[in-house]
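Note that this is a trimmed complex: some chains were dropped, and none of the rest were shifted.
A, B and C label the chains in the order they appear, each numbered from 1.
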Amino acid sequence: STKKCIKGHERNMSSGTTSACHSSEWVTLNVGGKIFTTTRSTLTQQDSTSMLARMFGDEKTVTWHSSVDESGAYLIDRSPRYFEPILNYLRHGQLVLDKDINPQGVLEEARFFGLPTLMDTLEDIIEKNQVPDDRTPIT
Amino acid sequence: STKKCIKGHERNMSSGTTSACHSSEWVTLNVGGKIFTTTRSTLTQQDSTSMLARMFGDEKTVTWHSSVDESGAYLIDRSPRYFEPILNYLRHGQLVLDKDINPQGVLEEARFFGLPTLMDTLEDIIEKNQVPDDRTPIT
Amino acid sequence: STKKCIKGHERNMSSGTTSACHSSEWVTLNVGGKIFTTTRSTLTQQDSTSMLARMFGDEKTVTWHSSVDESGAYLIDRSPRYFEPILNYLRHGQLVLDKDINPQGVLEEARFFGLPTLMDTLEDIIEKNQVPDDRTPIT
């Protein structure tokens, strides 16, 4: 039987395509103190101009680098809570928000990581939900 | 007295059946950076064609493999938050969702792991709850 | 002054009873990948026929055993989220549920661990809250 390699970016698992599974494909991120494990393909596939694509893309396209912590995880000085839906979006192309997550927090991350499509979606969500409450940010 | 082995898939604990308890039965998964501990039986019992059944089933049925991290945990590049109800479903056959969990996120995992029965249930849940709000995914 | 030993099962801390404090009293559980620290007294006091009482009771009453992980924690293949209120119940005899916890998930754990009093309470809670919504389990 043909062995396949699990990577988050293989949408259709019945496609039968075989891909090599190098361990260098796996990346550990330390986002604000919390560890996220993912793959280079996930970080680079949705938007080739995003900060993460420029950090983890091909040798010739990498224009950003980052420090790593003592365990080898790439250090990113951002909110782990609001990074979570960003990473899930990179995995499967869908923005999924739980009820208790403030979309404003996710928008700040989408802006930081340079994901304009996601920013537009989040701005739409915020605008439609906008009621004159007290959860609006300091301007 | 007869010693029994605790595994998550033994539904009826008063049944009195004895089963051998090999430590190779236990499996550690690193899902997106979070560690889950479970057993091979849990991962393979509900649906023999799922990705997890194909990863952790009998020698002859395993058609997928995965990298492991430095602690020996199998790496899976998916959301730990939405994997949690998937794993609980594999443990006892029930889909249980907390109020603050977006079923859309769990559906993405059910699709990735190849669990059609669970996908149908989640699609029903999403359809019935569907109101024209802003939490719908980017299409 | 008389030194006392802190254990979770001493309800009335002004009672002044002295009890020996053996370190073997402390138990570490690895429930689905999350570590819980508790005492043998907590795990055995509420219901002598529960699975946990049979795992951690007196030498002669122990009829279940479990594997341990590399840190010596007892492995239990269940949901840590829904085990939490179970363990609190064993500590002080009260069932306390936060608003965002689905009681159906806790019921599955009460059933697994063999706690009939708790099961009755949870079934009452679920029945009274039952409205024809979409959060019901797959049957």
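Simple rule for what comes next: a contact is a pair of C-beta atoms (placed from the backbone, for glycine too) under 8 Å apart; a residue touches a chain by one contact, two chains touch by 3 or more.
What you see is a predicted model, and the numbers here were worked out from it, not measured in a lab.
Shown chains number 3; the total number of identical copies in the complete complex of this file is 5.
Here, only the chains that are shown with their structure count from here on.
The two sequence copies chain B and chain C touch through a face in which the numbers common to both fall below half of the numbers used overall. The distance from the centre of chain A to the centre of chain C, each centre being the mean of the chain's C-alpha atoms, comes to 37 Å.
Shared contact sites, meaning residues of chain B that touch two or more other chains, fall at 99-100.
The part of chain B that touches chain A in the complex is made up of residues 30, 32-33, 51, 55, 62-67, 69, 75-79, 81-82, 99-102, 104-105, 108, 112, 114, 133-135, 137-138. By the touch criterion stated above, chain A contacts chain B in their complex at residues 1-9, 13-14, 21, 23, 25-26, 28-29, 34-39, 42, 84, 87-89, 91-100, 117-118, 121, 124-125, 128-129.
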